[in-house]
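One structure below.
All protein chains but one are shown in place.
Now for subunit A:
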Amino acid sequence: MGKKDEDYDEDSEDDDLEEDQSEEEQYDESDSDTKKSTKRKAGTKKKLPPKKRANTGKVAKNTEPISFSFKNPEYLKKKSKNKKRMHKNLKQIITQENYQDLPPTVPTYINIEAPPSMYPPKKYCDITGLHSKYTAPNGIRYHSSVVYPIVTSLNEYRVQDYLGLRKSTTNIK
């Protein structure tokens, strides 16, 4: 993974969608950057295996950097580098606003979120983007038997990349 230039981000999806990674998000954005670039760098070999990500995730809960620094030295470097980043991200700001103390009838950033759809989600073939009726044992959805050999030939990281597109990496363990 190439080093980031100061605190510039790759303009990836850090603020596109809230992901449920409560532990990891305790950190400043740097951590979600790490996670992102590991998960997202599609088609590059320079990526950390997902296991490493799980490590940093656990670490976040303990918030005692020194005791685990050996697990992922890159991580500490990043963290200290990102000290330069003075500003808080939106999530941290929202937390500080203590909206939970307001009566639920008061509209806030949190409770204006659009509720879920009433309609079932569409299903696409992860490989081709076409409609899909089938799901392989590794979690990949596919369009037809023509694609199936590709589906079964994918290694674990590749599978994670594909599932990451629809943020369902946590579904399979």
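As a convention for this text, contacts are C-beta pairs under 8 Å (C-beta built on N, C-alpha and C of every residue); 3 or more make two chains touch, one makes a residue touch a chain; residues count from 1.
Everything below uses one rule, namely that contacts and distances are computed from a predicted model.
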item: Undepicted complex member, UniProt protein name, chosen from "Trm112p-domain-containing protein", "Serine palmitoyltransferase 1", "Actin-like protein Arp6" or "General vesicular transport factor p115"; value: "Actin-like protein Arp6"
item: On subunit A, residues whose C-beta touches the chain left out of the figure; value: 2, 4-5, 7-13, 15-18, 40-44, 86-90, 93-94, 96-97, 105, 107-109, 112-119, 121-122, 124, 127-131, 161-162, 164-168
